[in-house]
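Missing here: one protein chain of the complex. Every other protein chain is in place.
Note that the chains are named A and B in the order they appear, and that numbering of residues resets to 1 at the start of each chain.
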């Protein structure tokens, strides 16, 4: 294998690992195993094939566009592509046009990643994280409804008024264990507890504190969802936990230096993410869209944005406005 | 009473006052009286209790997070919390879980306030104002639909196609007076003209020009809504005026230095806000959400953003793009 090919392989594996913030090729490889296991168990390989295509296309697009080399090498341009590649075949039936859709969509995820880097990271120090996946995924699924060559196979849209509220049920012990691991697996859209366990092992291999944060995030999300009596079917599928797992890791360990105050802050952020999981289900269902990791993305952006010494604007005249004289 | 407790009390009262841009504890106290009066008249004290909880929790969260001290002292971290605390029990039935929801939501409003300060204020000199309340309130109400422990008691969602357009009715003189004061009271979600009058007194105590702007904003909004024949039921409740009152104050007096040109500009902004009140009702109703002060927030952001000497990008090559050679 030539040096260049090995480079690309490493970049892609790291890209898979970066979905959970881990720049580690072995971790990334384990994540791909988790995806493949779920395909095997569900007898549907389109998600695994899509994942690989998305990862490779997104990474190669970043190289073609000559994006920041260090970032490409770290896998930072691959992790949104792999998520696009899994998500699209999860919600759209396989067809020749689907693969065209995935290739263009994965290349688009790289452009969106570069755009967010130039916007929210440059100006406000906010990491784009899986925001490009959420935006690209929403646009692609929405668009598919209008194209005869693409059939949206997921749930049909629901109105808020159709919403069935959760009844009070305490999950059994076995279910609690399933929820714990599915909360992790669903970050890769995998409702499979074995896949979730493999992923958690992958995280621990790369970073013990990150693994602890992921596990705690899963437990806090589970408790919050049960206390507020979210729809049990969704809770058991891990759908109320995966965004919260990412928030707990991002706010508690990855983007802030862990301390007592940061732990309290991350706890608040994790609970808020569970609230927002409910919100986004309500906001996106009428449009026939899944919420993807939007609850995590929005929470994380809001919790990472505040910086020392920056104040809200006081209630007095702004400087240098178009239609006013200078106030000084 | 110790010095520290007195500090917190003052900060909270100023926080209430800042809903109408007034850093004045007496004004804030009058606003709380207005809220309590509406609770008394409507025989429902959950909004008053929620208001106090939201105000205190948001302010204490800002202290815990060591947000900019001057801003905390001015009440700038309290006014979004008090609005969250009134809004949530207005739209969600009381239950033990509701108070948990309000406490977390109020703390969240402080984080959002700090985030907007670091984003739109730092970069563009745009005040966050009640934007954090609108965002937090929307997410909390939307989320409540999915949680069995929280019952949304407000209006059910409507589709655009269900929209009943206003018939031509000229309100009576008594109704005009009611509308005038309710346009002010509804900023605190109070459809009560006595509460509106108490609030207007509070504003005049702190600033005469602000009081005049509030009164004029209410009149302009009323006239515009009647001319365009908005739904009379909503107009009489003051729902077409409260955002416009805030816009008139913000653009005409608070964030721009008053002058003849600024008055014209504020008049345009106030009329636009009434248009946007219609828009946001249409945009948020299908999602089962109230529009809150979004028409004010969006109008104000757009009208405060323009700065002297800044031009739109001309239709020629941008500098330093990823995929192009340097153009110089």
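Here is the rule we go by: contacts are C-beta pairs under 8 Å (C-beta built on N, C-alpha and C of every residue); 3 or more make two chains touch, one makes a residue touch a chain.
Since the model is a prediction, treat every value here as computed from it, not as a measurement.
Contact with the chain not shown here comes from a single listed residue; of A:26, A:94, A:227 or A:262, that residue is A:262.
By the touch rule set out above, chain B reaches the unshown chain at residues 65-67, 114, 123-124, 159-161, 163, 165-168, 227-231, 261, 264-265, 268, 271-272, 275-283, 286, 301-303, 305-307, 309-325, 327. By the touch rule set out above, chain A reaches the unshown chain at residues 18, 21-23, 64-65, 67-68, 70-71, 74, 76-77, 97, 100-101, 104-105, 107-108, 111-119, 121-123, 125-128, 138-140, 142-151, 156-157, 254-257, 259, 261-262, 265, 286-288, 304, 306-309, 322-323.
The definition used in the following text is that only the chains that are shown with their structure count from here on.
Between chain A and chain B the centroid-to-centroid distance comes to 32 Å (mean Cα coordinates, whole Å).
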